[in-house]
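As you look at this complex, bear in mind that one protein chain is not there, while each of the others sits in place.
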Amino acid sequence: MSSDHHAHNPGFISKYVFSLDHKVIGVQYTVTSLIFLFFGFSLMMIMRWQLAYPGEAIPLVGGWLGKYLVDNNGVLLPEGYNSLGAMHGTIMVFLGVVPLAVGGFGNYVMPLQIGAPDMAFPKLNMASYWVYFAGGVTMLSSFFVPGGAANSGWTAYPPLSNIANTVGTYPFWNGQTIWLLAMVLLITSSLLGSVNFIVTIMHLRVKGLTMFRLPFFVWAQFVTSFLLLLAFPPLEAAGVLQLMDRVFDTSFFMPSGLVVSGVVQEYSGGGSPLLWQHLFWFLAHPEVYVLILPAIGIVGEIIANNTRRPLWGYKTLVYSVIFLGFMSFVVWAHHMFLTGMGTAMSTFFQTTTMIISIPSVVILTALLLSLWQASIRFTVPMLFALSFLPMFAIGGLTGLPLGLSASDIQLHDTYYVIGHFHYVVAPGTIMALLGGVYFWYPKVTGRKMSTLLGHLHFWPSFVFMNTVFFPMFMVGLAGVSRRLWDQTEYVQGIDVQGWVRMSSWGAWGLGLAQLPFIINFFFSAFAGKKVDANPWKATTLEWAAPSPPPHGNFAEVPVAYRGPYEYSVPNAKEDFHPQHIPDSQVV
Amino acid sequence: MAASAEDVRKSIKSYLLVFGALAVLTVITVAASWLKVSVALAIFIALVIASVKGSLVASVFMHLTGEKATLYWVLIISAFFFLLLVLLPVLQTWETSHLIDQVKP
Amino acid sequence: MSSELLPHTLDAHPVTGMYNGKFGVWLFLASEVMLFGALFSAYILLRTHGDFPTHKETLLNYKIGALNTFLLITSSVTMVMAWASFKLNDPGKGKLYLWITVILSCAFLFIKIKFEYMHKIHEDIIPSTSTFYGIYYCMTGLHGLHILGGVVVMLYFLTVGSGLWNKNQQQFTNRIECTGLYWHFVDLVWIFLFPVFYLL
Partner (left out) sequence: MIASSFWLPPDISEHGSQIDIIIKYLHWFMAILFVAWGSYFLYCLVRFRAGANPKATYGDAKAKPSKVAEIVVIVIEAALLVGFSIPVWAYYRSEPPTNADNPLTVRVVAQQFAWNIHYPGKDGVFGKTRPELVDEALNPIGLVDASEDPAAGDDYVSVNIFHAPKGRDILVRLSSKDVIHSFAVPLLRVKQDAVPGMEIPIWFKAEKTNEEAQEMMKRAFELPASAEGAEAERFIKENRLRVTMADYGSVPKGATLNAEHLKTLIAAGTTSVELAPGFPVNIQCAQLCGLGHYRMKGQMKIYEPEDFEAWYSSAGEVEVFDEDEFDDE
């Protein structure tokens, strides 16, 4: 079916730049988003200097950060701090993790895992990458416009975001407006991608691959796509409304009678600031599950492969993920408990929030039980996957005090929240995604990454991740607000300064710990050990294709004969039964 | 819908019928807006008529009646989230703006 | 082009009952429901929130609105007729219907812009005049962009893209069907916009 296309030799441009091949697009996504991740992290390493040593000049880079970020002495400005913070959040979420988890891994691995020759809509796929790319470039360009990048947080709450970054008379030429335009592009890209994913998963599975024989990772991508499909449009709508507010002076989010810096604001009024928050969090809560579900999927794959036994409770896992996806649409206002909620609404949202924690507990328990009576191989990807479990547990558990509206009174908008979600997204998702890179690298390049460098990457990263984020819980409980340029303005802030410095040192250590990875990533592509198509002795279909898979993926269209994780089946020749090998050849 | 030529020919008639119905309903909506009824009732009437028109378009022009369960599920889920998105923000903002009524000025 | 070789490009999938393109369009429409849903939510919230003028106090001309509604529902019929004609292997009639659809939608846009937007802007009624006009311009503008997009796609199939009919009739008809689904949805949105802005 697929062996005969592209009889002619496509040129470099159509092969590697405007390629329609899901694998090339997947690699494009992966590399671009890794670079964005590193960039987003660098912003935070700068901010952590100001937090650890408030008011001292930033070493090394302070001199050339530009007048919107630092003053003449190289000290970070408060508005520069806000810009970096907003851009860190935005870049990490929308330009780093989502494109890596969905655009990168989803694009590359998912079609292979279902035995498809490509995505259902290759042109749409290419378009979604380039729209993402355009969004990223637009977002970055905002560092250079007058007034600097957006500085109202990644949440961009109006009225602040409506009045922020207005410099001179250019309606478009300022950070916040560019942020909005870039967000519209990024959301569009995700929408194109999610349509493509759903159709591909439903329509292009090979013969024999029923829904309940799909690898867990595919299920995770499937649910994620629905979240992207249905949750992103409201933010797109909100973005359009805020653009109108900024460019056409409407007042959707501006109530009447505002006085900013002593000046009465002129506009028609009658808007609602809370409207933005609803539309934003309607997206952003499902969004956080977009950040975690693909990671859980990757962890599931790696764990099944390295425990050499089937995932415990595969169906339970699938149902939990579906339920999680569904529930994630009905909890959003737990981010808004303190905007003035009455008893009725707060009861509704805290109850749904407690309910949504149950499927997470079930998922984690199932993954944990998969270790029982296993034969655990501590490969590098497995180390990353294993570290995900306790880290996600800490992140998830600390979500509970935030989810109860009464305890959220004390913890809302403190570093406790920062600690909570970083435990899920950084030691959780980031570690899982890195594990995924090590796991599928041999498929993409035909070569393995260095194990030694892998260990040099894993252990310090694991330690430093905790050094960065654990102290944040203490800082938060002590009552220090987030987004503070200088927390030592407050006596509580001075008291926890030791913890804060520890976080900062951890962050820089974490930065250093990425060097072995970067080296490993680029060098192994041509210096790594050559391996065969199935180096991990895995069962799912992507390992049935050659490494790297040719255009069209499979030399011969596979047929699925069984479920995804048939490891250590009694009386078998080997300890794994690939999905595509008929029974007659394995027993 | 993999319709045969015969089916298509048959459905052309229903397209024209629906067209007529839509035109009539548009006239009715405009007429109804001149009725002297309360605002709530007026909104209700207008939305009911719009929903009827919408379902006609969806089920006949878009052939929704001939589709399979998968699509229904997708649409039901979006419709449900749509309702939440419309209702909850309004309720919450309403509740918040009335909290102050509990305390005397 | 590799996409021709992908499964279910032409034939319906046994479970979903749709070919790839149609399923894709329906999913896209589901997301459009949420997009316009969010805007309707904004409208209702702003309206119940306080100082929000209603149509009785505003100058929207419901007669123009009704005329436009009529144009759009007519274009929906001609659209579905176009698809039916292609399906019945009558490309001449199909094209004719498609042209009528294009003309009707251009008429819609023309009336919208010339007699509503321009007229209003002339009277200095712009989005920032009041929240009502803000959301009116926003929602009808977004809807107008959707119309414009539909027109561009139809013109594509009438001109540059019409060659596909000779190569693969079924695929061409499928694409017309997908365009039609989108088109009916745009019509459907207007069916709600009209009473919400012009009558209530």
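Here the chain labels run A, B and C in written order, and each chain numbers its own residues starting at 1.
Definition applied: contacts are C-beta pairs under 8 Å (C-beta built on N, C-alpha and C of every residue); 3 or more make two chains touch, one makes a residue touch a chain.
On a predicted model such as this, the values are computed, not experimentally measured, just so you know.
Considering the complete complex, which visible chains touch the unshown chain?
A, B
Would you indicate which residue among A:45, A:404 or A:456 is in contact with the undisplayed chain?
With A:45, A:404 or A:456 as choices, the missing chain is touched by A:404.
Which of A:181, A:199 or A:341 sits in contact with the chain that's absent?
A:341
Can you work out which residue in A:44, A:321, A:474 or A:538 touches the chain that's missing from view?
Looking across A:44, A:321, A:474 or A:538, the contact with the absent chain belongs to A:474.
Suppose we count only contacts with the excluded chain; which residues of chain B make the list?
Contacting residues on chain B, toward the hidden partner: 96-97, 99-100, 102-105.
Counting contacts across the full complex, list the positions on chain A that touch the omitted chain.
Against the left-out chain, chain A lists 77-79, 82, 151-153, 157-160, 163-164, 255-262, 264, 271-274, 307-310, 312-313, 338-343, 346-347, 350-351, 354, 357-358, 361-362, 364-366, 368-378, 386, 389-390, 393-394, 397-398, 400-401, 404-407, 409-414, 473-474, 477-479, 481, 483-492, 494-495, 497, 567-570, 575.
Methods note: only the chains that are shown with their structure count from here on.
On a C-alpha centroid basis, what's the spacing between chain A and chain C, in Å?
34
Averaging only over C-alpha atoms, locate the centres of chain B and chain C and give their separation in whole Å.
16
List, in ascending order, every residue of chain B touching at least 2 other chains.
70, 78, 81, 85, 89, 93, in rising order.
Where in chain A do residues touch at least two different other chains?
202, 230, 234, 272, 275, 278-279, 282
Please name which positions on chain A make contact with chain B in the complex.
Spelled out, the residues of chain A in touch with chain B are 202, 226, 230, 234, 272, 274-275, 278-279, 282, 326, 329-330, 333, 336, 339-342, 344-345.
For a test of understanding, state which residues of chain C touch chain A in their complex under the given definition.
For chain C paired with chain A, touching residues are 1-3, 5-8, 13, 15-16, 20-21, 23-24, 27-28, 30-32, 34-39, 41-42, 45-46, 49-52, 126-131, 134-135, 137-138, 142.
Which chain B residues qualify as touching chain A in the complex?
70, 77-78, 81, 84-85, 88-89, 91-93, 95-96, 98-99
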